[in-house]
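Pasting in a structure now, in structure tokens, and then I'll have a few things to ask.
With one protein chain held back, the other chains of the complex are shown just where they sit.
Chain IDs A, B and C follow the sequence of writing; residue 1 opens each chain.
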Amino acid sequence: MNSRSGISYFTDEHDLFRQTFRDFLEKEVKPHIDEWEKAGELPRSIYKKFGEMGFFGMTHEEKYGGSAGDMWYNVIFDEELARMNSGGFSASIGAHPMLAMTHLNHEGTEEQKQRYLVPGIKGEKVGCLAITERFGGSDVQAIRTTAVKDGDDYILNGSKTFITNGVLSDFLIIVAKTAPELKAKGISLFIVDRESDGLSATALDKLGWRASDTGEIAMDNVRVPASNLLGHENHGFFYIMQHFVSERLAMANGGVATSAYAMEVTLKYMNEREAFGRKINKFQVLRHHIAQMASEIEMNRQFCYSLYDRYQNGDYLVKEASMAKLVCTQMADRVVTQCLQMFGGYGFMEEYPMARMFRDTRLGQIGGGTSEILCEIISKIMIDKEGYQAPN
Amino acid sequence: MNSRSGISYFTDEHDLFRQTFRDFLEKEVKPHIDEWEKAGELPRSIYKKFGEMGFFGMTHEEKYGGSAGDMWYNVIFDEELARMNSGGFSASIGAHPMLAMTHLNHEGTEEQKQRYLVPGIKGEKVGCLAITERFGGSDVQAIRTTAVKDGDDYILNGSKTFITNGVLSDFLIIVAKTAPELKAKGISLFIVDRESDGLSATALDKLGWRASDTGEIAMDNVRVPASNLLGHENHGFFYIMQHFVSERLAMANGGVATSAYAMEVTLKYMNEREAFGRKINKFQVLRHHIAQMASEIEMNRQFCYSLYDRYQNGDYLVKEASMAKLVCTQMADRVVTQCLQMFGGYGFMEEYPMARMFRDTRLGQIGGGTSEILCEIISKIMIDKEGYQAPN
Amino acid sequence: MNKIFFTEEHELFRQSLRAFLNKEVRPNIEQWEADEEIPRSIYKRFGEMGFMGVTYPEKYGGMGLDTFFSVVYTEEMIKMNSSGFNTSIGAHAGLALAHINGEGSEDQKQNYLTPGLAGKRIGCLAITEPSGGSDVASISTKASRDGDHFIINGSKTFISNGVLSDYIVAAVRTGGPGAKGLSMVIIDRETPGVSATKLKKMGWHASDTGEIAFDNVRIPDSQLLGEENKGFFYIMQHFASERLGMALIAVSQAQLALDLAIDYMAEREVFGRTIDKFQVLRHRIAQLSSEVTSARAFVYLLYKQYSEGDYIIKEAAMAKLVTTQLSDKVCYECMRLFGGYGYMESYPMARLLRDSQLGTIGGGTSEVLCEIISKMIIDTKEYKAVI
Partner (left out) sequence: MNKIFFTEEHELFRQSLRAFLNKEVRPNIEQWEADEEIPRSIYKRFGEMGFMGVTYPEKYGGMGLDTFFSVVYTEEMIKMNSSGFNTSIGAHAGLALAHINGEGSEDQKQNYLTPGLAGKRIGCLAITEPSGGSDVASISTKASRDGDHFIINGSKTFISNGVLSDYIVAAVRTGGPGAKGLSMVIIDRETPGVSATKLKKMGWHASDTGEIAFDNVRIPDSQLLGEENKGFFYIMQHFASERLGMALIAVSQAQLALDLAIDYMAEREVFGRTIDKFQVLRHRIAQLSSEVTSARAFVYLLYKQYSEGDYIIKEAAMAKLVTTQLSDKVCYECMRLFGGYGYMESYPMARLLRDSQLGTIGGGTSEVLCEIISKMIIDTKEYKAVI
């Protein structure tokens, strides 16, 4: 919970929501995490419960079933998910509202919103966002999936990988080239229903994020009606770039939240565990590790909050959001590794919280733009003075 | 494979053994690793094959079925195991000869050697070494398991944890206090048969090392004949300390071997994977990472080899072996983390080698004395000028 | 970022201060670094221009401006690339005067604060002793009562302006052992028994860093600053703003290093191209810029909290801890990026690195900060404001 002294971005309403949501998670989620981790997927029922409680609609308009809250509700949502200590759960639950529905909300037509966003907010339909391909990685411009116009339809061919909810979702927002010769300017987004002919998916076995299904998707002449084009044709790259900022901020703050949770459970353990006749929280070396980590967490948390604040005010933050994801996910790796080490042998045991956190956290520097890609973007802005300006 | 130019610690015979052993592992082990990782244990048949090939007896006397080779055979043994990319396999296969049989060989009576060492070398009987307890961790002096003399027997009570081969081994070398009031000087070692009444064990679920069974062992009035006392009563602490050096050297060099293998597979991947139109091994940032890692690996490898060399010459190396384990396992964490990052999203996928290596490597800084405990030992020697002298 | 914390007025102030510094300070820095002190005249100019007491009350000659003017002030001062210069002004205006403004009587303010803000009477703050390091509670300089006077004996070290200042705000032991026996006193330089010697340092060359000895120094008890035996709490109180100031300095130094490096990279050619095309160097800039940007957001936020009256002892310690580590790292990496020129004193990076490297030591070493932070986090100890 965040201190209310001095500057606070959170109101009493935010805090109330945080408490409600935390109680809900403790009751409806925490007891099932181990089982979902084992299953490698989430049951539909949990999406429905989220939907019933309104947790998918916090920032959406009331006419679609949302409660029109501000962006800090998303921040709280992410922070509280992190306390479940299941990157897979957070990813599966989060990819639906944060990735799929974000695009629907911004670029969808009224008809598309009625068909996908409304049931999405209710938790009755689950979505995913499919950008990445085997060849290309974080290089969005290099995608090879094509969508060729055929009468009133588009025919999609190609494949996607590393797609969270890629196997179990009901609909997929798929990125494809509608004009390959135009490179970045020839990319479009499509809403594809799961039952479409020619669409298949297989789940991947991963180091962590085990409660989420991460899919590889193949499209063999998948026919999509033109009414399922999302936004304007050939504007896809800009839509993606635009939402990258919020995605990166979420991953950055997720890194902070994970780090804070790692420290919380570690402090608790250190206060219980004894060695050489005293509690291990009395050992200077371990204490200084805590002091160092706490300071870095606090710094990065304030960085993220200040960026959310600016984001809400409409600032264009490609550079800063990339910076934040870079440093916060690096910090999370350091903090989680160090905290695991504090648990000694128990750190390696799956019955204690750090083993899973260690496996899950490692994705931070990989997903949503690797650290190396972020460095490329940041150095282009800092050194080559490239603008990465907002599209108009 | 080590360069033969300049200083080499390896002879043609060593190289021949390395090749033979590598071929054997490629054929008999590699194809089964995934299955054993899933099973959480190794089949008995693989121990038997190791035994039949003489791989458990390389350094043992011929009269027990060994081939009386020098210590470099153990070094090669460890290095080649690392190439299987299964910390669990290495641990299970290694704990038997390196931990259990080392004690048998050094402290065992002729009769004990005939009963345990000879079948051990044949791979017919598998052993484990049980020191660590829930309360105490790396603090050997704090163990609570007791062995009370009762006629010609000892009665053992207590528990052990984090014991590799703790569930499936045929015999256990168990550390217990025979004179608790004497602290470190009241510790003894016992050989305990698996079928002993009152002995029970459960397997632990771990972050990595999944192909090995790691057991928690409970002893409820386990009766052990006095003939199963290993070495002299109350000398246990010194036996353990003595073998800690070789164990730490092995873990240090294991860290180097893992790092080298990580770099090998990463270089291969970098030479295949393309991004932005060229092989990723052309990106300067990644190249410099490789250069830095290669340099650190080379440095630490030479450090380990120089220590093995001195160890073979009879030098007393508590400080240096602790130093080596500290820095080499830290390096392995850095290298493996960095190499996983080089794989991008594939680094997170279990079908690629880095995910498992990442999970497995994390034990390096924990097992066999955590980095923090090693720092305690090293600073006592460096700063307080404590001798940690060899017992006479 | 600026829009959140800075107004148009801050920006105007920045411009005018920058113009002043570029004209009257920058051309003299090399000389002052060589002299190992700055001249009295520059204090006077700061006083005349109103730059000495940006946030101090107008009543005493300050400008009465808000905290973010002092942030602007520090950011611009650091661009002169001389911690010694910045400290010479700061040890007077930011340390000595902060105590006098905070705890001084009206008489003391008239005597020291007013001429101080005019740049005519220069002070220093003397807490650290040779034997104690960062252990403030164990200060051993003794002030024994003698009627309405104190007789002071002891010594202080690492004191900025320790040799050249006109007076010394010193922590002395008036009571029993421990934190509760300390008081602050103002000792005029000319008082018999005060002597000082200059210390040679790795960096901060333009500042006069002194070791001060008190040999039966007799001062009237009207020179007591605030209440007797409350010195420890006054010191702690001012530590938060001092540490926050050091954090801001650290972030500003790191930013300066990056700015200098980016400029240099665009000009320097090797292997036939400017070095800003080498991926390894580009990523280094990207990484370090990101860390500095994060650190600055943190420091700005704390200034905001501080300006709203929050007692941010933990956060200030955290900020100093991480930012001074960061500054050392950034200055080191950017120095190396200049190749051999980085090591040459005729280029800016050598001094910047040398100057930065006091950051993790002065004003509480990183280790002392870790002790404070871990007490607050692990032992849930709270440090309270005195008032």
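In the analysis below, a residue touches a chain if its C-beta (ideal position, glycine included) is under 8 Å from a C-beta of that chain, and two chains touch if they have at least 3 such contacts.
Since we're looking at a predicted model, the values are computed, not measured.
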* Contact partner of the left-out chain, one of B:E272, B:E298, B:E351 or B:E386 -> B:E298
* To do: Would you mind spotting which of C:P57, C:G102 or C:G339 touches the chain that isn't drawn?
  => C:G339
* Sort through C:F46, C:F158 or C:F233 and give me the one touching the missing partner chain. => C:F158
* Asked: Tell me, which residues in chain B touch the chain that this view leaves out?
  -> 5-7, 267, 270-271, 281, 287-288, 290-292, 294-296, 298-300, 302-303, 305-307, 309-310, 320, 322-324, 326-328, 372, 374-379, 382-384
* For the chain that got dropped from the picture, name the residues of chain A it touches. => 283-285, 288
* **Touch residues of chain C, complete complex, unshown partner** => 128, 131-135, 138, 157-158, 199-204, 269-272, 278, 280-281, 328, 332, 335-336, 339-340, 342-346, 350-351, 353-354, 357-358, 360-362, 365-367, 370
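Keep in mind that, in the parts below, only the chains that are shown with their structure count from here on.
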* To do: Determine the chain that sits nearest the middle of the structure, using the mean of its CA atoms as its centre.
  => A
* Asked: Quick one: chain A and chain B, Cα centre-to-centre, how many Å?
  -> 39
* Could you put a whole-Å number on the gap between the CA centroids of chain B and chain C? => 53
* To do: Quick one: which residues in chain B touch 2 or more of the other chains?
  => 283, 285
* Asked: Taking each residue of chain C in turn, which ones touch at least two of the other chains?
  -> 283
